[in-house]
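Please read the structure below before turning to the comments.
Only one protein chain is missing from this complex, and each of the others stays in its spot.
Coming up: chain A.
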């Protein structure tokens, strides 16, 4: 919005610039002349001036002169100087002598009198400017009283030029002035016609107009070729101000339909610059002529409300649906162009009008908001960080931390040796995320209570910064597991109770776990061994190596170190490894995957030998084929960088849907998307997603294609179709072919600061240049420097002999102050601007 206003203002400035640069203008606004002789001798040919003659001892009504003075400034822009001529007492000439001449103002061009105005017609700036310009633009602005006069002018203009017809209830009003000022600029281009007759207005318009308000319409006479036909009219819908008239005339001046053969993103027209939308009619070679007529028809309907452009699709490579026939570009920067499939021209018009209405409402709202903001001081001091606020609302609750040992610089190292593995939470007691994690950690402690060999502890880095930096903890929170004789492992997963507990439990067992016998290996795959992990149901990984394949085994072990705590990994390289691998029909080095408690075991060859590749492969293999997406597991699937085919379900999905989706997911091994589902009962935030996409919650289950990584379009699987592999596949094909219209697009918005900061720089500035107290302060806050002034009661000697040092300082400071001032002021302007950009 502000950008648009800027554009308006700049065009107004441009307008004024034109106006002021045509005639030369005087430097002073209101001239004073000593005598009429002096005045008349100074008149230059072709120069216009408005003169007031006053007796030298002016009884002058002060407000009247103020109006004249300010009108002098306004008229200066139009090359008219305003002069106050003092009449000497004895003068009895034409202008000074007569009593009634003194109640008039005289408009001269050169020394020729153009018009006399009674001063009571010049009651304010508007009336002075309006009347003077009216007199000057005698030819450019025709005054009409009857319909016949108007029709005469119209007929003369037809086919030649356009007409601006204005009705003002009275002359000398602000609207009158606006029309005159516009005529000053556009008078040579369009014929201006003015009336004050209410009857004439009524005669020219179809419905009953409000005669108490001014009215302006643009008559397209240039296009009208048939003498019998009246010119088409486009009324100005906004109030009559110079800015609105200017804008209206600009729009009328623009071509009706712009023909473009360029990417719509790059197109900019007068309409967009003036904050109006631009409608593209997408055309093809075959239908071009018909489309052009449609475009013109629409353009007439939308004249003054939106621009219309005709775009030949043959000339431009457009990456949109073939069916799309209309595109809408809004002036708001960063808004993507909407491509639509519309059936009727009315739809186009409603679309634009609705947009404008919404925008109007938004603008109003925004203004209201701004007002509120000012009153509310922007709510800057209200916490809007959900984590910080939640933690501070929870601070009174005492946490059950008895299970968690407090470690200090003194007992840290001794405590580490007490348990087989010590979990340490490094945190800062003032930091919100740390405290949030501490809460989950206390739940973990309750959860793991009684687990042998695990000691949960914490270090407050605010108390023991030395210890934390010694342990190389630079961020809070950090969780590490220290084991005797091993390198500590830093936790890198979600800060949730479940995830943490599982990490701690899995870390208990070495990773990978060396299995000694076939039986152990089998029990391991069934999830029965080791017993510590029997309560946790993870996918088990078993690396099978013949002793010869040591390189792969080393990589596997290294990968195990990296994945420690996250994955259940075992390894078997006894002599009968071959027998084990044969059982699952693989040959070592191989990887066996036992999902869901060993009911199914998959085997695959371990072909990759680099640690990174192996880690990546294991991570990939652990992903489900048709997973239920939850808050904790989404990042794993996001990392694949693929679009999501996601089924939203109010609860568990039905067998049928599950089967179909699984078929779809399994059917294409190297597929280009993530097929998944979301249980709204388990992940209620899914409702938030649906509301963002559709405003309401559509009927469930609902299958969506979400392009999370490219473009952000959301497509909705037609609800009338049933979710079967076939239907989905054919829908996906249509999607790929660009035949479907997205239901929604993910916001492209950047994450900007939610609220402004206190602008201390600006607040400090008033006090900077003078080094004086801030005007708004209480005197006590910054006591003014009063040498000796308030030391009454101090020692007298001090005052008798002011110390050299202090005087030197006092003399010195203003000097320093002055030296710094100039560059600082210069710098300050820049600062201010820069800061507002931030």
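Note that contacts are C-beta pairs under 8 Å (C-beta built on N, C-alpha and C of every residue); 3 or more make two chains touch, one makes a residue touch a chain; residues count from 1.
Keep in mind that, in the parts below, contacts and distances are computed from a predicted model.
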item: Per UniProt, the name of the complex member that is left out, chosen from "Histidine-containing phosphotransfer protein", "FAD-dependent oxidoreductase domain-containing protein 2", "AP-3 complex subunit sigma isoform X2" or "Protein SCO2 homolog, mitochondrial-like"; value: "FAD-dependent oxidoreductase domain-containing protein 2"
item: Which of A:200, A:328 or A:436 contacts the chain that the document leaves out; value: A:436
item: Omitted-chain contact residue, chosen from A:379, A:417, A:517 or A:722; value: A:379
item: Which of A:405, A:428, A:580 or A:594 contacts the chain that the document leaves out; value: A:428
item: Contact set of chain A toward the excluded chain (per top definition); value: 377, 379-394, 397, 408-409, 428, 430-433, 436-437, 439-440, 443, 462-466, 474-476, 492-497, 499, 631-632, 634-636, 638, 650, 683-689, 691-693, 695-700, 706, 708, 712, 746-761, 763-764, 768, 771, 773-774, 777-778, 780-783, 791, 795, 797-798, 801, 803-806, 813, 816-817, 820, 823-824, 827-828, 831, 834-835, 838
